[in-house]
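Just passing along the structure, written as C-alpha cells.
The other protein chains are all here in position, but one chain of the complex has been omitted.
This part shows chain A:
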Amino acid sequence: MVPVEYYLVLSAAVFSIGLYGLLTRENALFFLMSVELMLNAANINFIAFSAQWGNLTGQTFSLFVMALAAAEVAVGIGIILVLYRNFKDVDVTVPQEMRW
C-alpha cells in the first residue's frame, strides 16, 4: 500500500499549482481551472485519509465536493459569459468598477 505521505505530497503539489494559476493568470477560464485543481487537491486529501483510517466519511465527502465543483463551474461559466458580454473580454483585470 502506498503510504499516505505520497498522496499528501501529490495533493500539496496540485493545490500549489492551482494557487499559482489563481494568482498569476488574467484569463477567467484559467481562474476556473485553477479553482478546480485546488478542489481536487482537497479531494485527494479526503481519499488519502479515508484510506489511511479505513473510514468512509472522507470518500462520501469527496463525492460532495465533486457535486459542489460541478455547481461552481455552472455559476462560474455564467459569470464568465456575463463578463464577456459586458467587456468583450474574459480578462479579470479589466472590470474594476466594484470598488470603494
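Note that a residue touches a chain if its C-beta (ideal position, glycine included) is under 8 Å from a C-beta of that chain, and two chains touch if they have at least 3 such contacts; residues count from 1.
Definition applied: contacts and distances are computed from a predicted model.
Per its UniProt record, the hidden chain corresponds to "NADH-quinone oxidoreductase subunit L" from the list "F420H2 dehydrogenase subunit L", "Nickel import system ATP-binding protein NikD", "ABC transporter permease" or "NADH-quinone oxidoreductase subunit L". One of A:Leu22, A:Ile47 or A:Val73 touches the chain omitted from the figure, and that residue is A:Leu22.
Although one chain is hidden here, its contacts on chain A can still be listed: residues 19, 22-23, 26, 92-93, 95-100.
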